[in-house]
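Here the complex is missing one protein chain, while the rest keep their positions.
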Amino acid sequence: MSDATLHQKTLTARQRASDYLARRHHFHWAEALPWLLAIAAFFVFSNRMAFGSQVLIMIMFAVSLDLILGYAGIITLGHAAFFGIGAYTVALASLRLGWSEPISGIIAGGVVAGLAGLVVGWFMLRYRGLTLLMLTIAFAAMLQESGNLRSDITGGYDGLPGLTFDPLFGHFQYDLYGHTNYWYVLAALAVVFYVVRRIVYSPFGQALTGIRENVRRMNAIGSPVHWRLVTVYAISAAIAGIAGALFTQTNAYVTLTVFDFDTSAKVMVMLILGGTGRLYGAFVGATVYMVLEDYLSKMSPTFWQFGIGLLLVVAVLFARRGLLGVVESASAFRWRTGAARRRFVWKTEYWKALAVAAFDGGLIGFLIGFAGNLGRADRMSLFVSAFPARVVAFIALGAAAGIVINAVYLLVTSRSAVERPAS
Amino acid sequence: MPHALNDFISVLFDGLAYAMFLFITSVGLSVTMGLMGFVNLAHGAFAMAGGFIVVSLARTYGIDFIPALVIASVTVGLISVRFEQRLYRRFYKSTDLEQVLLTIGLAFMSIAAFTYFYGPIPKSVPLPHWLQGDVNLGFRTFPTYRAFLIVLGAVLIAILWFVFEKTNIGAKIRAAVDNRRMAESVGINVDRLFTLTFAVGSGLAALGGGLAIQLLGLTPSFALLYLVLFLIVVAVGGMGSLKGTLLAALVIGIVDTGGKYLFPVAGTFFIYVITVAVLLVKPAGFFGRE
Amino acid sequence: MADARSVLELDGVSAGYGETVVLENVRLALGERETLSIIGRNGVGKSTLLATIMGHTTLHRGQVRLRGADISRMPVYGRVHGGLAYVPQEREIFPSLSVRENIEVAVQPGAWTVERVFELFPRLQERQGNRGNQLSGGEQQMLAIGRALVGNPSVLLMDEPSEGLAPVIVEELARAVRRLTETEVALILVEQNTRIALDISPRTVVMDRGQVAFDGASEDLRRDPARLDALIGVAKA
Partner (left out) sequence: MRIVSLLGTAALAVVLGAGAQAATVKVGVVLPFSGANADLGHQIDKAFDLYVKLHAKDIAPNKVEIIKRDEGPPTGAQAKTIATELITNDKVKILTGFVFSPSAIALAPVVTQAKVPMVIANAGTAWITNLSPYIVRLSFSMWHPAYPMGAYAYNKIGCRTVAMAYTDFPPGKDSTEAFKTGFEKAGGKIVDSIPMGSPVQVPDFTPFLQKVKDEHPDCLYAFIPSGAHAAGIMKAYGELGLRKAGIKLIGPMDLIPDNKLQDMGDAAIGTIVMGHYAVDLDNPQNKEFKAEWHKAYGPDSYPDFMSAAGWDTMHAIFDTIKKLNGNVDDGAKFVDAMKGWSTDGPRGHVMIDPATRDIVENEHALEVYRKPDGKLGERVLETIKGVKDECKVLKVGRCGS
């Protein structure tokens, strides 16, 4: 094959690829849905816009993570570093330089965080897997430690209070209800999201997905893997920085805890929950997580974490590709036909599985009942007297729960087995 | 005694004791991640469970600290078998992200559950008399509990080293870490090996949790609070490597102690500096496979 | 050919990696103590065939039977306990185990012991304390064979044992393999080196695009080079 034909061939391939991308780039009508919901939320929950703004900020933060985690396959537990850099950029600019114009402020936050991402990414992105994970954690932790070391500048863990920002466009004041903030953050999110969407569906975005799928091959075909990764990392850092800047502006306050490991872990959990590598996964994940957290912590300020944990475990058991994955498979789902339904028979395996589930549920129930006695009672007598009835009740409850959960699991998984092309 | 020498001995001794705690608690995580490729962020929850069982046994039943430690490790080890068989096994072939979601969910649940049963107040446990006070080694005294940690750590390391390096089962574990597919192809039941090592790892974590009561204190947030520390030990040592984990625990333990002793202003900075330095030079950790 | 005395049978096997199908409707039976070579061009599914017998692939259709029992759903280690052994193409020696440990982890009760392997490959005995990753290619191949033998298999699967080795070593290995054909064990040998393959086994299978293109006496192919060339497609041009 001559060079010329080869060249021609790549050209047409490239042409086809860009046609394909252009097609995918068209907006699907369903994509308007989250935005319409966000606007509707304003009118329905107009008293709760302080919380609403925080949800939008977390969505933006999760989108930034999706860009590197979902599309480039970079696993990080230190993304709070860039969120924090953005947050402190606007805080320090306002406090020390008197630069209080909000929109230029978030741009500055994005630029500073992006530059930091560029430098750090250049060093770190030679590594992958656990090594990279630990480097990202260490970077965020070192920023936090140095911030505390210079608490004369950063305000340490008491933070920088009394930040004031100019009215938006010199006109809109920040009200107590957070209405201005909500529109402001929503607009920022829309702009950022548009950019991210462009990036993802560009040839650059496709190259990233290629890197995620197979680094070695991308290296072999001469793709500048490292620089691409660094570039996307910097972009992601910049967006995280913008989210952080908005965080500072809407709160008018920032402390060093923005760099916490918890912040990084939480945003990652939100994203995986919603579904990685699908843009709107960040919307679903962040919203579901934060609304549920808010709801549960209202219901039980002390034990709400149990509900969140359960959500995550159940989500990962039943929704392998995140919550958005469920929606996608639901839209492609056809209810079993009569023939398929008949094929679902209660085999002995299922009975066995249910028996095991009952045993496990009973075991857990026993442990809970038992531990409950151990933890609650500091005296033996209570333990002895309350032992039988309470523990037996817990065993029964656990066994019943085990059966129900497993039955549901079996039904769901056997359904997907039926869906497979028949042999 | 010259001042500098005294400093040096202090750092070495305290660092060693701390390192032993880190090793005991982290080694299970290292093997889980190395052998099964499973990111178990609920490892700290097993450690915490061990700690609380020790508290319950010692305070409710008046069982001595040492037997309580043994019972707690064995119990948690056994319970972890069911977790592994019923829950974790489904996720060996899943992505890291799903494993993260599952195990962090479990950690959250455990925090809330233990808060419910034990409350949020830090727990303590009565130590036997022979573990209190100082031991005099002639030239200076050392806290007995720390000395006990060092001895216990050394004994455990010797046992683990023997099992891992000198027995057939150890060789099988190493084979499975090297190449799971091939290990199965020579007839090793890797699933059962996983369950076994997972149980031992969780049991050791529980032991670490019991030992931590006296060292760091024990509250339900223990499940996630020290997770990063354990991950650091695993990453710096190299996943699945026993001697790597030991070396990492020693380096982290002694450097952290030395840093706090000599330059307290820099706080925990040193741990991260060491982590970054080691990983930049040896990305897979001291004894990890590239 | 699938008579009652076959030790291993593949019955209408379609298999591959994940959704991809590499093998299609493969039928094959191996008699007790029989030796069989599989040849064919690169990428026609020879290695996949062995991997499928071991249980490393996704079986889409068909059955694999060992001594008449269906092992299609049996885990890999179960198949080994049932009498299969595998020498993979890349040797896949455990790098962090010593030579002796590499063999010891695979031991199943039976006639083959560590000592007997050392008799077959004296060179391994000399290096028994070395780590697996310190061996030369030929030594690794010997170790891989020895490791398979101590499992005391009734069927031994060997994937291109001669690949990438110096001719002298290849000869030494070929001698060892010939000695094995005289023992109790049945042997399936995937081999690039057609000469060695036809030489070692009386029966040869030629594969093409995931299917069995020829299954018969090696002698027929040896006598008819044109047919052989046509079958293995000889990509020399």
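The chains carry the letters A, B and C, assigned in the order they are written, with residues numbered from 1 in each.
Everything below uses one rule, namely that a residue touches a chain if its C-beta (ideal position, glycine included) is under 8 Å from a C-beta of that chain, and two chains touch if they have at least 3 such contacts.
Because the structure is a prediction, the values reported are computed rather than measured.
List the displayed chains that the omitted chain touches in the full complex.
A, B
Looking at the whole complex, which of A:233, A:304 or A:394 touches the chain that is not displayed?
Here the residue in touch with the unshown chain is A:304.
When the complex is taken as a whole, what residues of subunit B touch the one chain not shown?
Missing-chain contacts on subunit B: residues 3, 6-7, 10-11, 14-15, 17-18, 111-112, 115, 119-124, 126, 133-134, 141, 143, 145-146, 214-217, 219-221, 225-226, 256-258, 260-261, 264-265, 267-268.
Which residues does subunit A use to touch the chain missing from this display?
Spelled out for subunit A, the touching residues are 47-51, 54, 144-145, 148, 151, 155-159, 161-162, 176-178, 247, 251-255, 257-258, 260, 262, 294, 297-298, 301-305, 378.
Heads up, the rule we're going with is that only the chains that are shown with their structure count from here on.
Please state which pair of chains has more C-beta contact pairs than any other pair.
That would be the chain pair A-B.
Averaging each chain's C-alpha atoms to get its centre, pick out the one most distant from subunit C.
A
In angstrom, rounded to a whole number, how far apart do the mean CA points of subunit B and subunit C lie?
43
How many angstrom lie between the centres of subunit A and subunit B, each centre taken as the mean Cα position?
That pair's centroid distance is 29 Å.
In their shared complex, at which residues does subunit C touch subunit B?
Against subunit B, subunit C makes touches at 54, 56, 75-77, 80-81, 85-86, 88, 92, 94-97, 101-102, 104-106, 108, 147-148, 151.
Show which residues of subunit B lie in contact with subunit A when the two form their complex.
Per the touch definition, subunit B meets subunit A at residues 33, 52-53, 56, 59-61, 79, 82, 86, 90-91, 94, 96-98, 100-102, 104-120, 228, 231-232, 234-236, 239, 265-269, 272-273, 275-276, 279-280, 283-285.
Quick one: which bits of subunit B touch subunit C in the complex? Just the residue numbers, please.
168, 171-172, 174-175, 177-179, 181-191
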